[in-house]
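One chain of protein is taken out of this complex; the other chains stay put.
Note that the chains are named A and B in the order they appear, and that numbering of residues resets to 1 at the start of each chain.
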Amino acid sequence: MDSKLQNPGLNELVNRRYQHGFVTDIESDTVPPGHSEQVIRFISQKKDEPAFLLEWRLKAYRHWLTMREPGWARLHYPPIDYQDISYFSAPRKTPGLKSIDEVDPKLLATYEKLGVPLHERARLAGVAVDAVFDSVSVTTTFRDKLAAAGVIFCSFSEAAREHPELIRQYLGTVVPYRDNYFAALNSAMFTDGSFVYIPKGVRCPMELSTYFRINQAKTGQFERTLIIAEEGSHVSYLEGCTAPQRDENQLHAAVVELVALKDATIKYSTVQNWYPGDEEGRGGIYNFVTKRGDCRGANSKISWTQVEAGSAITWKYPSCILRGDNSVGEFYSVAVTNNLQQADTGTKMIHIGRNTRSTIVSKGIAAGRSQSAYRGLVKVLPTAEGARNFTQCDSLLMGSRSAAHTYPYMEIRNPGAIVEHEATTSKIGDDQLFYCRQRGLSQEDAVNLIVNGFCKQVFRELPMEFAVEAQNLLNVSLEGAVG
Amino acid sequence: MNTGFSPIWRDACQRSRNAIPQLAWLKELRDSAISVLAEHGLPDLTQEEWRYTSLTDYVQRGAAYLADKVTAADTATATLTVEETVGQPHLELLDGLLQEPGSGARVLPAGVEALSLRQLSPELRARATGLLASHKTPDDTRPLAALNMALLSDGLYLRSTATADTPPPPLHLRLASSGTAMAQPRLLIELAPGSQLSLIIEHQSAAGALANAVTQIRCGAGSRLDLLRIQDLPADALLTETTHVELDRDATLSATSLDFGGQLVRQDLSVALNGAGATANINGAFVVDGHRHIDNHTTIDHRAPDTGSREMFHGLATGHGRGVFNGRIVVQPGAVRTASALNSRNLLLATTAEIDTKPELEIFTDDVRCSHGATTGELDANALFYLRTRGLGPDEARQALITAFLHATLALITPEDLGVRVAARLQSRLEALDGAAI
Partner (left out) sequence: MQQSAPLLTITDLRVTVAGKEILTGMNLVVRAGEVHAIMGPNGSGKSTLAHVLAGRDGYTITSGSVSFRDQDLLAMEPEERARAGLFLGFQYPVEVPGVSNVYLLRAALNARRKARGEAEIDAAQFLRLVREKAKLMQMNESFLNRGVNEGFSGGEKKRNEIFQMAVLDPVLGILDETDSGLDIDALKVVANGVNSQRGPDRAFVLITHYQRLLDYIRPDFVHVLAGGQIIRTGDRSLALELEAEGYDQTVAAAKSQTQTAAR
């Protein structure tokens, strides 16, 4: 039995509006809109950061001021006014909470509505949750169990205070602040995020999970995540996003850096469901994310799995630098767009070490008047003797006004490399629909069934509870797309 | 933005604007070309369409020619030794100027007329203007076509009314460069509805040549064009080439493009399937050895229902060569029941060589079947071993596999005997390959 495809509540999920659209009324500590060195100093001071971090932020900021917003992606959106964004907001009741009982009840209620009963879910599923509410980490569970294994899992701010040597050693080594416009902005302005350190030889005893939410109007969110897997260690990290409904566009520019040392494995899974805007394309999150993993040691492995269903604009290319010999990079992606959503997403696999291998499986589904683009780079340097890449990139179009694009870049400089790319674009076959209906399924169920089948290669890479959530998300996202 | 379009270029464009009285009818088109250049400049690496190909040497050499105030119009008497293609009708443009038929040329096939742009009647000028204005190439390549428009001193207008009952023999067009000026060859080709034409376009040049060719073709309803392009220029020749083909209802294009020579060659081939039922089959092969750089950019634009396209490029890179392939398939809204397949196959034989390939799909309608694929790798070790168990030496076995790889393209050339002749040429080319890994 394939339980991953069981999907009982399907009908109820279809035909309803974005369910996570509500706003929690909590007083916030917000700085006025606008960017300046002063704002950066304020953020750094607020977080009691070491001096080197402030210096790094300021260098990033000065560099960012010299940069121009990139225009090569196939995305159309009105210009972003960076002076109209508030760069810091924190719930009034700030950290220092000893137990979950101390958390603002309204906050807990918010998580309930989102279907994330924090303590329940955490206990039942054995998942430690570091919940980021807007910009500041509110509570962290399972700290003791993780601590016993020597695993550090905390907010980025806390890590900057408690483990400055690790931050100093690794921050910006995978995604330098000069890397791109949005990464530079994040490096200057990031307010919080998650930090994970897995010591040598340790297999992290549980899946690590963070729920990000944007809750403050006109609040850009700039998380910074850093995961370090020491020699021979193993970690699986889950990231899920939902956001309240808003009419004004919100900017989200996160940076995620992964470092895998010799024989280490990092698995990073994302379900992204930021508010996508309404049927007419009003509102919705602008999601400009830089995610990159560095397979620094031999035999290391980094695997990205993402289900991208939300956001008005998605600009995201989780990548792997395959530096260590025999290292492995994977990218499994489902990107769903509906109404007027636009997604330009894919990956980069940079083969440097010998016998490095990468696999890319991308499934794009475009419905309504949306645009979905896959953009991926496979680069094989002359040193990457024996490198292998396989890329499969399929698009499914629903409705005659949607569009799907595929832009694979392959830059090959080693003759011993084998690089293969396959792509198809099609719609759901009338004969497939009829066949399923002849067996008794409704049109809607038949569509969901076929779409889930189309995405199966990616879903099976997700941890079980995420896989179910991802399927539900897909069905909700495609509501009314066919028929 | 005004990259590379320095005063030398501007002055040359202004000079040629009124240089040839017989081409005064082009004035408006030339003026708009000059403004395109003033606005966009010449392509550079910062543009997405040019990320793998630098025109620095090209622009420098062009500026040097222009600084000598040598324009193509002055070099009409320059001669070039070219092998005669015995027994075949042929026409030649030398540095862009249509040459009087030589002794080796036979009369044009029945139903085919060919005229210099300088000799067009008012009626034909109107037709030619329509073709000259047919530009649906991506913005980033348009400056090169505009440069040709601004600087051209002649061109060929060719029209076929030959029908299937009397299929004409292949017509050989030679685009030759003397190496003393920047050539701006221009071809305008029309196929009347229901007509047929088989064309061989061959680039030839002396050492150090520089050319910027533009070809515009319109295939009328139900017509059929077989196009073979051969580029085997000397190792220091620079060539840019922009070709745009429009197909009306049920028209068929079968094109083969071969690049074996040159220092830097960039081809932009765009095909617009404007009419329902139009189809395009495009095959290409390129060999980059030495320090050769060959860049093929193709766009097939499906603009009408029931259109079809198949495209396959084979690339071989060795030595310090670099091969670039960027194939784009676009399916416009309403172009339902489009079927399209695009493939890029590459052999990379040296660590100093590079292949950059980018097969793209842009799909704006749901009722389509589109696929693309790309592979890059070295010779199949199993196949090599198999051949050696049958008694071939290692070099022989490699040579056999390389030949087989490129011959996949030649096998598709029509008519067949032409394919055989081209294959013989390719074979001698491969035997002389300049690459350490062979």
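Following the convention adopted for this analysis, a residue touches a chain if its C-beta (ideal position, glycine included) is under 8 Å from a C-beta of that chain, and two chains touch if they have at least 3 such contacts.
Since the model is a prediction, treat every value here as computed from it, not as a measurement.
The missing chain, though absent from the view, touches A when the full complex is examined. Note that of A:T66, A:Q83 or A:Q438, the residue touching the chain absent from this view is A:Q438. Only one residue from A:V255, A:C320 or A:I450 touches the chain missing from this view: A:I450. Within the entire complex, the positions of subunit A that touch the omitted partner chain are 1-2, 5-6, 8, 429-432, 434-443, 445, 449-450, 452-457.
Going forward, only the chains that are shown with their structure count from here on.
Remark: subunit A and subunit B have CA centroids separated by 44 Å (rounded to whole angstrom). Chain contact summary for the complex, subunit A toward subunit B: residues 72, 382, 395, 397-427. Those residues of subunit B lying in contact with subunit A across their complex are 48, 333, 336, 346, 348-378, 437.
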